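Comments concern the structure below.
What you see is the complex with one protein chain gone and the rest in place.
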Amino acid sequence: MLDLGPHASFIVAAYGVTAIAVAALVLITLADDRSQRRKLAELERQGIRRRSARSPKTTTTPKTTPAMTAPPTGVETAETTTAKTKTAKTTTTKITTTKSVPKRKPAAKRKTAARTKSATPRTRKPRS
Amino acid sequence: MIGLANPTRFLSLVDRVVPWLTALTMILLGLGLYLALFVAPPDYQQGETVRIMFIHVPAAWLAMFGYTVIAVAALGTLIWRHPLADVAAKTAAPIGATFTFVALVTGSLWGKPMWGTYWVWDARLTSMLILLLLYLGLIALWQSIEEPGRAGRTAAILALVGAINIPIIKFSVDWWNTLHQPASVFRAGGSTIDASLLTPLFVMAAGFTALFMLLHLLAMRAEILRRRVRALQQTQVERATLAEA
Partner (left out) sequence: MSAALALLKRDVMLAWREGGAIGTALGFYLVVVAIMPFGLGPDLNLLARVAPGMLWVALLLAALLSADRIFHNDYEDGTLDVLAAGPLPLPVVAAIKSLAHWLTTGVPLALMAPMLGLLLNLPLDSIPLLVLAMLAGTPAVSFVAAIGASLTLGLRRSGLLLALLVLPLYVPVLIFGVATASAAIVGPASPWPPFLMLYGLSLASIVLAPIAAAAALRTALR
């Protein structure tokens, strides 16, 4: 068995404190992650989406809240299109020429799936 | 780095990397613990307590590594305006602070059997303590400023000011220490560490580094999501006020 000598309590204490600190760090990080995902899902369910993901809903319209009637979102999509292409150009100038859409895994996140559907007709560049 | 500037791209990268990194971390830490506790021989001078060194020294290295990450991220925020740099800096601070705390506590527990006191103001431990204070200052500053943009830039300036000061502080603490001639001159593991002790040390250090990177990526993901939630909640409030109007 493990003989830790006369100062065993110090060694155990040292390893113990480290284990507790690391465990706390891991748990807090994971809990935070889950909490944010939960909040995002909640907001998603209420129909509030990020601008980039909103546009496919107007074309496919599975479940929409009253706020997402065609005219206002129509305007928004026009604006978001120009915004998208502009920001797409500024943020992704270097990378998109070499590593572009084919490498992305659309299944990874709901939003990317929604976006790749909408991206093809308008722009081929990945967005933030 | 530029390729990772896109948060969504970054998040998909994180999702892919995390499982592998988790496995790597567990393997390294498991192996390191086994080597540290069962394989490494007791030191002729310190006996079994040398096993604390296998945590204390890697934790100290990671504490400094963490601050380096923050300093580089600070440069990223201020000079290159990389979009994810401030996320990297904000999330690295608590992790680095925890490692610093672990280094201090294990150093103290290592010291008691060796020197007879829980704390001694030698150069190494004192520098660790000041590093902890610098971390705490950064965390406090992040917490005090609500707007993430200003918080990121302000914390970046503080991080760089601290980074520039660290060598000065280290030098002055060393000078101060030799001036006051502490009762026992402490060298971690001795000036020459035997090879049989080096392997567990490096494996533990590698394991801690993998753990740091894993926690850092997870925390960055959570932070990116938090900012999206915040933006969406603002939209929610806007919608609600418009609907009422």
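Chains: A and B, in written order; residue numbering restarts at 1 for each.
As a convention for this text, a residue touches a chain if its C-beta (ideal position, glycine included) is under 8 Å from a C-beta of that chain, and two chains touch if they have at least 3 such contacts.
The structure displayed is predicted, hence computed values, not measured ones.
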Give me the visible chains that the unshown chain touches, in label order. B
Among B:23, B:39, B:164 or B:198, which residue is in contact with the omitted chain in the full complex? B:164
Could you tell me which of B:4, B:75, B:141 or B:231 touches the chain that is not displayed? B:141
The one of B:130, B:213 or B:231 in touch with the missing chain is B:130
For chain B, residues touching the missing partner are 78, 130, 133-134, 136-137, 140-141, 144-145, 150, 153-154, 157-158, 160-162, 164-165, 168-169, 171-173, 175-176, 179
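In the analysis below, only the chains that are shown with their structure count from here on.
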Cα centroid separation between chain A and chain B, in whole Å? 25
Contact residues on chain A for chain B in the complex? 2-8, 10-11, 13-15, 17-18, 21-22, 24-26, 29-30, 32-33, 35-37, 39-40, 43, 46, 48-50, 67, 91-92, 94-95, 99, 104-105, 108-109, 111-112, 126-128
Seen from chain B, its contact residues with chain A in the complex are 2-3, 5-9, 11-12, 15-16, 37-38, 42, 47-49, 51-52, 55-56, 59, 83, 94-95, 98, 101-102, 105-106, 109-110, 112-113, 211, 215, 218-219, 221-222, 225-226, 228-229, 231-233, 235-236, 239, 243
